[in-house]
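Removed from the display is one protein chain of the complex; every other protein chain stays in position.
Then we have chain A:
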């Protein structure tokens, strides 16, 4: 590249670089400073160096591990449920969607709703006295379970998350299923392959990369869950629905433990980075 061209490129990209430095660089540096500082709202402008004490405090906090376990459990269960259901629907509804593709637009509508709105909506839907679901159950069976009791709340929020995000998995799997060349299916049919064998031995292996991506995306989304749980149950009875994101929010804004909250978020970032790196390596290897 000639010197004038390099200069031109530098001038043209400078605004973007400055923008990114301001938008991402400054908060990142500030986060790193706060993570190793004793800092509260009163001392935002004069943090004092505290070494790694915030990290050790977070790692020694049973609530942090409880929140991590909640997020992990929630992410695994919802990712598996969404992908299993999405895969089933993609295969089961394939003939119907081939004839009436507009149905797909209706099926993916739950994805459009903001997660916070979803939480608020279910606050109404599940309310014993004004919610349609408990009212129907009372009308039909004379009773209704407590959907948000300490015993049932995890199942309820898993179901809500699954209902909202299964369409995402359905969309991916539908596309993957449709992209399998028809001649492969025809060749299998000519060889007398039965439907179940066609699905398990030919179609699913061809969809495997998409399944992996869907599981990974849904796991990440489930792990960082915040909005719908926060608006539906908050931190839950005894903190039973405190996800890692909620833990960080509460530590930052409610407890004013800014250093610890930032330290927890940095650890979350580190864990996510390792996971993403591993996933990227895995997918690259898959391509090779």
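Keep in mind that, in the parts below, contacts are C-beta pairs under 8 Å (C-beta built on N, C-alpha and C of every residue); 3 or more make two chains touch, one makes a residue touch a chain; residues count from 1.
Just so we're on the same page, contacts and distances are computed from a predicted model.
**Student:** Out of "Peptidase M48-like protein", "Anti-sigma factor family protein", "Multiple sugar transport system substrate-binding protein" or "NADH-quinone oxidoreductase subunit H", flag the one the UniProt entry gives for the chain missing from this complex.
**Tutor:** Per the UniProt record, that chain is "Multiple sugar transport system substrate-binding protein".
**Student:** With the missing chain put back, one of A:49, A:102 or A:129 would touch it. Which one?
**Tutor:** A:129
**Student:** Of the residues A:47, A:236 or A:259, which one touches the chain left out of the display?
**Tutor:** A:236
**Student:** Taking the full complex into account, find the residue in A:6, A:98 or A:254 that is in contact with the omitted chain.
**Tutor:** Only one of A:6, A:98 or A:254 touches the chain omitted from view, namely A:254.
**Student:** So which bits of chain A touch the chain we can't see?
**Tutor:** Contacting residues on chain A, toward the hidden partner: 41-42, 44-45, 123, 126-130, 145-151, 153, 232-240, 250, 253-256.
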